[in-house]
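Every protein chain but one is kept in place in this view of the complex.
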Amino acid sequence: MDYIYSILVLAGIYLVLSSSFDLIIGYGGLISIAHPIFYALGAYTAGLLAVSWHIPAVPATLAGGAVAMVASVAMSLPAIRVAGDYLLIASIGFQLGLLQVIKNVEFTGGDAGLSNIPAAIGGPLRSQIFAAISLSLGLTVVFLIRWIVRGPYGAIITAMRDDELALLALGRNVTRIKVVILALGSGLAGLAGGVYTFYYQYLNPSQFDVLQSATILTMVVIGGMGTSLGPVIGTFLLLGLPQAITFLHLPPSIMAPFQGILFCALVLLFIQLRPQGIIAARRPQT
Amino acid sequence: MRTFTSQGVRRRTVLGSAIAGAFVGSMPAMAKGDILPLGLAMPMTGSQALFGTDQVRAAQWATDDINKSGGVNGKKLDLLIQDTQADPQIGINAFNHLAEIDKVPVVATAWSSVVQAIAPVADRTKTLALSIGASSTQIAHLGKYVYTTYPLASVDVTALAKYLYNTMHKSTAAVLYINNDSGLEGARVFRDVFSKLGGKIVAYEAYDPNATDFTGMLLKVRAANPEVVHIQGLTADIPQVFAQMRQLGMQMQVTSYSAGYNPRLIKQLGSAAEGFIVTSLAPGVSEDPNVGPFIERWQKVMGRKPNGLPYTQYLYDYPYIVKSIYAWLEHHKLPATGVNFRKGLLDIREFNLPMTGRLIINPDHTVLKPVYLMIVRHGTFVPLATIS
Partner (left out) sequence: MLLILGQILWTGVANAAYYVLFTIAFAIIVKVVRLWNFAQAGMMGIAFYSMYAVVNLLNWPGWLALAIGMVATMGAGLLIELYGLRPLRRRHSSSLMFFIYTLILSELISYVLMLLFGTEPVTLFPSILSPVRIIGGIVVSNWDLTAVGATAVSLSALWLFLRFHRDGQFLLAVSDNGALAELYGISAQRAYLVAMAIAGVFACEGMYLFGTRAGVLPTTANDLMLFAVIATLLGGMGRLFAAAAAAAVLALVQSYSVLVIASKWQGLVLYAFLFIVIVLFPRGFRLPSLRRRRVEQPAVTEAKA
């Protein structure tokens, strides 16, 4: 059963990641794929605070979220004036560059990773408790984002996505809106990093690379961008499918490529046949 | 008021089925009767599959050989394999699968980052984790349920550094290492041991795992004029570094650790590989009579020698360790749990294994083994020295 609970913990973490990413890309229309680096910053901050200063899990995780938020502001302020494709490439560069720094500095454990992270919760119910925490956090984030986008600020966010010039003409500070969306989304990703750290008790830079960006992006795209339910559907579908495939008892040498081929083919099919995702965003009637 | 359209209902039904279907497969499998399971989590795909698949094959052969000769008091061993892709996250999932679904009491794995990642899981699930092939010295400090049957970095690199200084009388050395967990530790050990003996490290350079042009780094080393260059890299990059060294006219002695012990490297470098010294932590044909037939079996079945012969020897011995522990459990009438497997490992402590000889498990989670130095002569690796 621990195996199932570990999947549920991951599900909760990816719920946070995909929903917060949807806020940035689906609602905000900001094409940044540096989300995993904020996840990494949150994870490493929480881990280092626990290992070096024995800070308990909750404040360490909150600190991780805060660091991710601050880093997001640092990235977005200079980069926000470029848009579309440029922001996409800048975010790739930021992510890979920061990962390179993590790999090369000793105090993060470098490429060997950060291990011996103290257990936040012990006992036989550890996995169940973590699953509950992770899923609760995931659902909280889903509802938080839903509340934001359905409120007056949400209308401004979608107006910025649909017609930035018009919003500028109305005298709105578009740069500030973008920075706020990125900061909020990244901060939530940082919290997810903290949960990851204390559950797995080991961090390695390879877990936060471009492939992770593709995974989160795929969850949002297949689930449905710009919707509350879309990232939820995408998360459970794309986490469950590879797990289900492992039970087909295929030869191990072809299992991983087979999973990868299935995964990618599914995404490409969706893009061609149902680009709006499983849950299509509702557009206002004209 | 919202109304449900038929399209909406259909979509919800499809959604519900999809999600349910994805998770139905995630239910645990039933355990089998008197089969004795043992787990193996190795990279079957990914950049390290070159070694991983051969190691799995070796363990599979050993399992079959044990079963053919009567198993464990008539009961058969069942080797259950999961792919880790040498990735920590995938390794955790693989380990979880073996420990929680397949209910194995022991799992062998390798690659330092994977071993570090699964360590907390091993301790939590009380599953014995045997690291076979990973060399990071951290492995000795990863928890109660993590042991190694393969000597850690300090053993072979220490022996090599001592041999170079004491026997080959090299007083200056350069260390080039790949900037990852494999490279960092071994490079540090070499540097510290060589310096402590009285040698001088004239260059100490890390290179990016994705690098393909090492000219600048090599020219720095050339300017430092070391008598020996030690490369602590991986299978993919060691030949490139070596080739570019030779092309830049750097003819000094080159050494590496067991990752350099790869026949393909000689093919890629040709005569430039002559004199290349590597370490091996497993006995060769002249030290152990079982190794010759083992290599012949590879030639017969696969048409080649195994990639990373020493590692395959250790993986061949893994089922024999498990066999001994299962026999011990039966003798003591204890159930096959990870807790008891660990007890058995520490109680037996000394194993006589067909491919790697005598193995003693130390209470500090380390093992000590002789180090075999190999050198390339006339296009093939031959023994150079054995260091106890």
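Here the chain labels run A and B in written order, and each chain numbers its own residues starting at 1.
Methods note: a contact is a pair of C-beta atoms (placed from the backbone, for glycine too) under 8 Å apart; a residue touches a chain by one contact, two chains touch by 3 or more.
Please read these numbers as outputs of a predicted model, since none were measured by experiment.
Note that of B:192, B:208 or B:227, the residue touching the chain absent from this view is B:208. Residue B:239 is the one among B:239, B:319 or B:344 that touches the chain not shown.
Residues 25, 31, 78-79, 82, 84-86, 88-90, 92-94, 96-97, 100-101, 104, 210, 214, 217-218, 221, 254, 256-258, 260-261, 264-265, 267-268, 271-272, 275 of chain A touch the missing chain (whole complex, contact as defined above). What chain B contributes to its contact with the hidden chain is residues 45-50, 179, 205-208, 210-217, 219-220, 223, 235-236, 239-240, 243, 246-249, 267-270, 272, 307.
By our rule, only the chains that are shown with their structure count from here on.
Computed centre separation for the pair chain A/chain B is 33 angstrom, with centres defined by C-alpha atoms. For chain B in complex with chain A, the residues that touch the partner chain are 11, 15, 18-19, 21-26, 28-29, 44-46, 49, 53, 56, 81-83, 85, 87-90, 92-93, 96-97, 99-101, 112-113, 116-117, 119-120, 124-125, 136, 138, 141-142, 179-181, 184-185. Residues 1-4, 6-7, 103-104, 110-113, 115-117, 119, 126, 200-202, 204, 206-207, 233, 236-237, 240-241, 243-248, 252-257, 278 of chain A are the ones touching chain B in the complex.
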